[in-house]
Structures are given as C-alpha cells and as structure tokens.
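Missing here: one protein chain of the complex. Every other protein chain is in place.
Here is chain A:
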Amino acid sequence: MNLEEYKGVYVFAEQVDNKLSGIAFELLGKAKDLAADLNAEVAAVLIGSDVKGLADELAAYGADKVIVVDDPELKEYRTEPYAHALASVIEKYKPEIMLVGATAIGRDLGPRVSARVQTGLTADCTQLEIGDFPINPVAGKEQKHNQLLMTRPAFGGNTIATIACPDNRPQMATVRPGVMQKIAKIEGAKANVEEFNLGFTPDNKYVEIMEVVKSVSETVDIMDAKILVSGGRGVGSAENFKILEDLAEALGGEVSCSRAVVDNGWKPKDLQVGQTGKTVRPQVYFAIGISGAIQHVAGMEESDLIIAINKDETAPIFDVADYGIVGDLNKIVPELTKQIKEAVAAKK
C-alpha cells in the first residue's frame, strides 16, 4: 500500500428515501476542517437510486466534489450492494480519509467496507483532528505527521481513547451523529458531479427485502431541539410525563428521556438520550428525575446549559449540572411551568 497515493477527505453521504440524512452535512462540516489542514479536497460519496438531484445540496454544505453511484439495486439500504459501491469508490479514488456516520446504516456498512479494503476503522468518534503519531516523539520510532487522530469514548463512556491508523489507507472512522457541526449553507452552490457506474451482479450475499415498516412517529427529532426537557425513572409514570410536556411546551422545547424510561415503556426509543440513544447538544437541557448514569451523561454533557432537578442530593447528574436543584420535581416543575407561562405572557 503506497500511502502517498491516497488523497482527499471523503464523506459517505447517507440518504434514506432519497433525502439526505443530517449526518451527511455534519460530516462535511468536519471534513472541511480536516481538508484545510491537509490542503486536500472534500468529496461526498452519494449512493442510491435516482439520487443525482441531491448533489447540489451536498455542495451547499461544503463538498468540493460529489461522486454519485446511482443504480436501482441501491434503492433501499442493503449491506452488500452498498459495500460494493463504497469499496469500489475507495479502490478507484483512493481517499486518505473516509468518514461514515455512526448510524444504523453506517455502523453496518463501515466495518464491512473496512474489512474489504483492508484498513482500520475507528467507531463512533466524537472528535477528529490532524496531528502526529505517536503524539509525542519516541526515541527510535518514526513520528508520522498529518495523521487522522480519532477520539472516541469507550467502556460505556468511562474512558476516552485517541486512535490512529498510521500504516493503512484510507483512515476510516464512523462519527457519532450530533457531535460535528455543519457549515452555514452556501446558497446556490452547484456540485461538481462525477458519476461512477460500476455495475451490480446480485448473488447469495444480496439479502431480499420482504417488507419495509416505517414506524409512524409524530415527534420531532430531539437532536434538532434547542431546549430539551428530559425525564428519567424519577418521573414515576408515563402519565406523569405530562408535567414535563407542559414545561417543554411553555419553553418551546421538546421532551426526551433516559433509557430507564424507554425500558419501562413510558416513552418510545427515539426520545432516548445517551450512549445507546441519541447524542444531543441543545442550548438548555433539563434533567428531571434522572440520576445521571454515565451512559446517559455521555449523550448530553455537551449541552450549553444543564439544569438538574432531583430529590437525591448525591445523584451524579449534579456533577455535570450548571444548576442543580435538590427537591421534589412534582412540586417544582408545575410551578415553574406556571411562572414561565406568566412571564412569557407578560412580555407579549
């Protein structure tokens, strides 16, 4: 493997139902930073059926080039044809860095592709930067420059590890949704599109899709919310979430929850914040009746302002809260909602 041949920062532009996923824009935002350090170009790899029309949108968020693999076999995500497409793009274009979203699609596709192109893959990264490996010079060992340093939580969020892939290319990472920032949209951007038709020959590795069942959810994505009112086991019941919903409504926010709440069947999984749920970074995060297990904190500690209400003064959530109230949520939350409503009404 001649490492010098590998150039450019590439992003897998995930789309579902011919709509780009938010992670595609987040990855492009990060890719631009990395590419600036490497003096390289940013390319988006768009895989699907009838997806060419999405290319300009990728340009608007920072893609210098969009490689489109368009084929009817790629209509719905399936591991094998997508892995064939992405691995073929890597073999042809030889990117130095290949970023994939750590979504239900990306965490399936990434490892399959990395094994095929025989390179390293770091999972679920929360920080990416260009630097030296080893980070500090070691006598008798070559220090390589311009390496991708991939930082990620492990051990359920208890440890942070920084990982490099010094001898294989591309350097591949899956990146946790909600962590990287997209750039401000460049209005009217036109994509520089390269179509790559590789041909597909279905075989035994192609699974057959018998049925696609979309869960009907009227809730908005908690990852987009500016204010989250999040409840845990301490809320007590599904019915009692009403007081959190009222608070969220008064503030113009959304309700989210901890894993215990999902396990109890009080709220659906798509509202879950944490290591096995979603990572959120709202302007304000209310942690109400949430003890603050490390698996939960991993998904919300980047919030700008954390307000915790818990009756247990030793709850670990107070270790990350900007403002912590030791008290009874059933008394505090309804009164808070009432006064917020009054304050908002008084302003009008």
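In this text, contacts are C-beta pairs under 8 Å (C-beta built on N, C-alpha and C of every residue); 3 or more make two chains touch, one makes a residue touch a chain; residues count from 1.
We take it that contacts and distances are computed from a predicted model.
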| item | value |
| --- | --- |
| Hidden chain of the complex, named as in its UniProt record, picked from "Multicomponent Na+:H+ antiporter subunit G", "Electron transfer flavoprotein small subunit", "Cytochrome ubiquinol oxidase subunit I" or "Tyrosinase" | "Electron transfer flavoprotein small subunit" |
| Candidates A:Glu76, A:Glu142 or A:Asp224 - the one touching the absent chain | A:Glu76 |
| Option from A:Leu99, A:Val179, A:Ala225 or A:Leu251 whose C-beta touches the chain left out | A:Leu251 |
| Of A:Leu38, A:Ala189 or A:Val284, the one touching the omitted chain in the full complex | A:Val284 |
| Chain A residues touching the omitted chain (full complex) | 16, 76-80, 83, 103-105, 107-108, 110-112, 114-116, 118-124, 133-135, 149, 153-168, 204-215, 217, 227, 251, 270, 275, 283-284, 293-295, 297, 301, 305-307, 309, 313, 318-328, 331-332, 335-336, 339-340, 343-344 |
